[in-house]
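Removed: one protein chain of the complex. Kept in place: all other protein chains.
Showing subunit A:
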Amino acid sequence: MTSGTELLPAPRGGTGTDGRRFGALRLFGGKAKGSEEAAKRVQFSSPYLPYLFLAPQLAIIFVFFYWPSIQAIQSSFYLEDPFGFGSTFVGMTNYTDVLKSGEYLGIARFTAIFTTLVTFFALSIGLLLAVKADGVIRGNATYKTLLIWVYAIAPPVAGLIGMMFFDQHIGPIVELARWFGWDIKVGLNYFDTAFSMIVVSVWKQIPYNFIFFLSGLQGIPVAVREAAAMDCRSGFRRFWTVILPLLAPTAFFLLIINVTYALFDTFGVIDVMVKDKAANNPITLVYKVYMDGFRGNDLGGSSAQSVILMLIVFVLTIFQFRFIERRVHYN
């Protein structure tokens, strides 16, 4: 052939439903499928043609991701005038101010707890429901629809509905808790607010995890399950030794998605719960960025925080790929 440039086609993902994202992740992890994909390589006559095809995607990534990131890094070294009249270079001051602040560290600690709990419960409940739905033979379409349905709700609306669950006067969960002698006061009591924030965030994410786990479960060959049924009497043991390992690629993908969700996408839920409430409420780092930047008009400090957040996510993602993906078996 001519000395053309080679370009890999979009890799296919493991679960099928959201193959594109999954595939991209896998590529990120450096796991090309070797010979199988090499066979599908496309030859281009001009070495620039592939870049031309990639240009729209790259442009979008640059405009919406790299450029704001560069802006944030830049303004994190400046003290901005709240009214936009000018800015002063202050070096690392914004960073040292943030990292010295006890309030910021408290929020960071809460964010860590919040992210861990939301990820853990959203994943485990999603998995539990998927396993149960997978076992249902009759009327499973109805069952699945009912579980997936919640996912169609926009985050602020979910926050609102969640808020209504925890409403002081009409909230059914508040009433239930009162029945057990627990007086939930969302927006007033730190623990109660944190509790309801976690519950609503988990509730919102379960359907998403459910869909993926269910499709992952249904991707496990029936014969393998049957072979396991003949090799192992205990269904519980079978789940841990055969089903779960085969579900690991899905679970790993969901782990990353859920951590990202808990860190960033819960913004809407938190906003609805703590907005216009008394000050001593639990918030996460991303909400703090918003508060300082847009409420406090401290653009420099807010930028410094978002850069820190960026670094945290960066480190976390590398950690996940380095140490957890190793234990994942791709088919």
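Here is the rule we go by: a residue touches a chain if its C-beta (ideal position, glycine included) is under 8 Å from a C-beta of that chain, and two chains touch if they have at least 3 such contacts; residues count from 1.
Assume contacts and distances are computed from a predicted model.
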item	value
Name per UniProt, for the chain absent here [options: "Ferrous iron transport protein B", "Glycerol-3-phosphate transporter ATP-binding subunit", "Hydrogenase expression/formation protein HypE" or "HPt (Histidine-containing phosphotransfer) domain-containing protein"]	"Glycerol-3-phosphate transporter ATP-binding subunit"
Touch criterion as defined above, residue of A:Ala152, A:Ile170 or A:Ala223 at the omitted chain	A:Ala223
Full-complex contact with the absent chain, from A:Ala72, A:Leu246, A:Leu263 or A:Ala304	A:Leu246
Residues of subunit A in contact with the chain not shown	221, 223-224, 226-234, 237, 241-242, 245-246, 248, 329, 331
